[in-house]
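All protein chains of the complex are present and in place, except for one that has been dropped.
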Amino acid sequence: MFPPIPNPSTKPATPKFGEQDLMRRSASSVTPPAQRQTEVAKLIDVSKCIGCKACQTACLEWNDLREEIGVNHGVYDNPLDLTPASWTVMRFNEWVNPETNNLEWLIRKDGCMHCEDPGCLKACPAPGAIVQYTNGIVDFVRENCIGCGYCVKGCPFNIPRISKVDAKAYKCSLCSDRVAVGQGPACAKACPTQAIVFGTKEEMKKHADGRIKDLKSRGYKNAGLYDPPGVGGTHVMYVLHHADQPQLYSGLAKNPTISPIVEIWKGLTKYAGLAAIGAFAAIGLLHHVVSGPNRVSSEDEQNAKRLAEGGSR
Amino acid sequence: MTNSWTDIKNTDLVVIMGGNAAEAHPCGFKWVTEAKANRGAKLVVVDPRYTRSAAVSDMYAPIRQGTDIAFLLGVINYCMQNDKVQWDYVKTFTNAPYLVKEGFTYKDGLFTGYDESKRDYNRSTWDIELGPDGFVVADDTLQNPRCVWNLLKAHVAQYTPDMVSRICGTPKDKFVKVCEMIAETSAKNKTMTSMYALGWTQHSKGSQNIRCMAMLQLILGNIGVRGGGMNALRGHSNIQGLTDIGLMSNLIPGYLTIPTERETSFDTYMSSRGFKPLRPNQMSYWQNYKKFFVSFQKAMWGSAATAENSFAYDYLPKLDVPAYDVLRAFELMHQGKMNGYFCQGFNPLMSFPNKKKLTAGLSKLKFLVTMDPLETETARFWENHGEFNDVDPSKIQTEVIQLPSTCFAEDEGSTTNSGRWLQWHWAGGTPPAEAKADTWIMAQIHLRLKALYQKEGGAFADPILKLDWQYKNAGEPTPEELAKELSGKVLETVTDPSDSTKVLLEKGKQVVNFATLRDDGSTACGCWIYSGCFNPAGNNMARRDNSDPDETGAYSKWAYSWPANRRILYNRASADINGKAWDPSRKLIEWDGAKWAGYDVPDIAPGAKPDVVGPFIMNPEGTARLFTRGMLRDGPFPVHYEPFESPIANPVAPKVRGNPVARVFKGDMEQFGDSKEFPYAATSYRLTEHFHFWTKHVQSNAAMQPEFFVEISEQLAKEKGVKSGGWVRVWSKRGSIKAKAVVTKRIVPLQCDGKTVHIVGIPLHWGFTGAAKKGFGPNMLTPYVGDANIETPEYKAFLVDIEALAGPVA
Partner (left out) sequence: MKTSEIAPGDEVHRGNPVTVDRYTAAARVNHWITATSLVLLALSGLALFHPSLFFLTGLFGGGGLTRMIHPWIGVVLFFAFVGLFLRFWRLNLWKSEDGTWMAKLRDVIAGHDENLPEVGKYNAGQKMVFWLMSILIVILISSGFAIWDQYFSEYTTIDQKRVAVLIHAVAAVVIICVWIVHVYAAIWVRGTISAMTRGQVTGGWAWRHHRKWLRELVTSKR
């Protein structure tokens, strides 16, 4: 058993991290603290997951969210997708393994991956609406969110959702409020099979190694850890039986990166755009200084008068 | 469970068959993942559907619902044919060597003594031969053709892999693979655990399903050992407690039985409950029956139960039928013979078969009282909810009284989990509005009834007037008081017969455990198996020490496990005839030359010599039974019987329909459909997102699985033009439902007896009250027949037809 995080004390505790531990802040520059906090991570072992959705309900409960009661869509997925209230959903895929001809029901808990290089934060135009702590948690700060949805475009995993009610962006916070007082995320707490465990990133990688060995011994030769380098690694990782084909798990991105379009938009365009605007304004000014105004001369007026009065040709 | 949830981590092989632990018992399933992750244990799932348990299994084999016995007898046959038997265990700890009485035979699906008109057997030949000394006759060489082993061998011989595949639809290669995996655990250092639930019980032969696996586990030597056992996963957090406390019409707490009307005196009652040992020196623990019974009577009637009045034996009701089970109760309502019904924490309108018949029965009642924290469908059976409950309230005269009660989180007390652990819990909140604890409600009813009897008198009022009711607040006994009463106390000081100054039991004190109970009226104990849960050491159920020396999974200081805080039943069988553990790495208890000791409380007298006293102390033989004598109504060995509604005729007994001795009420036989009219094999089950009909009242659970659906294979969907997410109608001989369709690869058509059998899966959980979308229950469709022994309804196998529907349901 992965040692469970002990129950919290009832005494008030000072948060383990806060404003002073930011390493990125949307639309602002911050000076990261000299000492980075130990990186944390949540490990989701897909091979242990029974798709019970306890994590989904725990998430609703802890974050005091109300998901609407929908309908059946012909699948077990409910809600069918992430919503502003459902920050995590189970995704079910029925796949017949061509090698064994056996059915495999691949169940993946979807939610924010807490990228080391978060695309949402990069895209966000509102100062401080998205922050990244030095322990790796990427959090949305509701008061600062303007609901523009740029985070949706920035995210390589299609995670953030904009509420129709208050027009703010919502996603998993990795229970930053719980982690700050030494607890693990609510989903990990609720998971009956320890398919979700939480700890330092190093511990999680080590735990994953053991799991991968076990899976390999059961014939899953491509078992592996999903910690995609394209986004600098993530603070939510998966153990997959078929790590060579993450897309089998309801479209988990194979090589996720921040979209090059977003990179251009938030990189080159941002600077080149302002430069162009500035250049145009400057050239105008310069032109005016150098060549002076283009004035109508009295001769022109005379010519016009003559023309109007029918004199000139 | 013979073992505990935590013990599952010790296993090498988990077989989930007749259950779906990952979905229905996700928290307990934790221990399966522990065994897999830390021991490299394998998980085998045998189920008509590829379930969420199957999703994390190492091996999945499909099976047609209602054919588990054929499958398991096939596995037993495989083990016998391939010498995969734990021989030392079988020869010494089971009745394999005993000779069966002459005259016992089996032919064409029937045993000796069948009477078709009574749908019953004369079971006189179904027994072990006793010698002139009154002890069993055995052939330890297993050569005698009439010994249990050879009869069993002959009995299972026809269940070859081909026959199993023909009956069950399981591909032969998959069946053989499962056999190989199971057979491996016949080694002394390998164990297998069997996890099952309603997938085995809800059949007309449910008891035999379980027995069949128990026999296999005995043959493999997997009973009484760490990581082994027969582990019934109870569906409700306290349903184990319900049976322990005997909340059944034919039981007294602790699996004692209510007298029948033929047992008019205490002596006649006791004469059939003597349990004289059938082998020399055996414990035959039921010899203590009288102590438990008398102590129970004392707990009930206190000083009114005296030796002179046979401890108030006459106060007990006497049964005129085997049992007043729920099916019978509704049958009696239907006949107009039962006219009042108390329905406590129970929603029969959704939980019992043939909803139409149930509604008709409830409509004939004079009054119905419901005690429930939720607005159940039963309480609202008279209310029109369109097609979901299409009744005419103006035609129903039943007076319904709803008494709102507290839910588990609002009161204190203990619940007993599947592993027999009595775990105390404390109130986490206050009950809303007028809700009252069930104990308050029942005490109030009792006091009012008593007052009425006192005032007006009545026929035989003594059992009520003289009921022992010594609670501090008569109007509301506390959970502690009730727990103490169940655990038992000393009524009269008992001294050592040889030394009268030595006090053995001091008056007024709680008893230590059931070993101190007496049959002379000097002790009282409400439920002997619970005795010790609240003893002089205090409330043991409230213990929360999770230390576990050597990580055996026993957790002996956590809560209290009945009986006597024993964590693994029959644990004496974990050691060989010399008292040494079969597998030293899985030591449980061992004989140290003078006594039994180890990690668990020995399930045998501490000084009982290993080569003399057998481990199965509840049986007068001291051994486990591969041949069950006359204990089960439908056979001393299990036989494959088809469900009453089956897509094929029984290949091993074509003339027999269903279980030949299952009770069928008049008129219900005509309500069974056949495969011509209803070609598809349906089954009902639960989903992990919901708990029965409760959580549909909870917003977040309802959001997880909002709407009623049925599941079918891609092949059947194609045949019927059904689209996933579209609407379908499903109907049986007894009713019709509409549902969303989930078209899935997880259900595949099976080839059974040369015929393609399509399976229709119908989850329950939806009704016409609560937060989730209104829906139907499978009990609109299910047949009104139960298990031949305990009347659990046949929910898991019935026939339906299905069609695509164009539009949405209203």
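Labels A and B are assigned to the chains in the order they are written; within every chain, residues are numbered from 1.
Keep this in mind: a residue touches a chain if its C-beta (ideal position, glycine included) is under 8 Å from a C-beta of that chain, and two chains touch if they have at least 3 such contacts.
Since the structure is predicted, the reported quantities are computational estimates derived from the model, not experimental observations.
Of the chains displayed, those contacted by the omitted chain across the entire assembly are A. For the chain missing from the display, the contacting residue among A:33, A:125 or A:219 is A:125, taking the whole complex into account. Although one chain is not shown, part of subunit A still touches it, namely residues 27-28, 125-127, 144-150, 152-153, 158, 162, 167, 259, 261-262, 264-265, 269-270, 272-274, 276-277, 280-281, 284, 287-288, 291-305, 307-310.
Note that only the chains that are shown with their structure count from here on.
Residue ranges of subunit B in contact with subunit A, taken from their complex: 22-23, 26-27, 29-30, 33-34, 36-38, 40, 50, 52-56, 58, 60, 688-689, 699-709, 723-726, 740-746, 771-773.
Residues 1, 47-54, 56-57, 60-61, 66-76, 78-79, 86, 94, 96, 102-105, 107, 192-195, 210-211, 214, 217-218 of subunit A are the ones touching subunit B in the complex.
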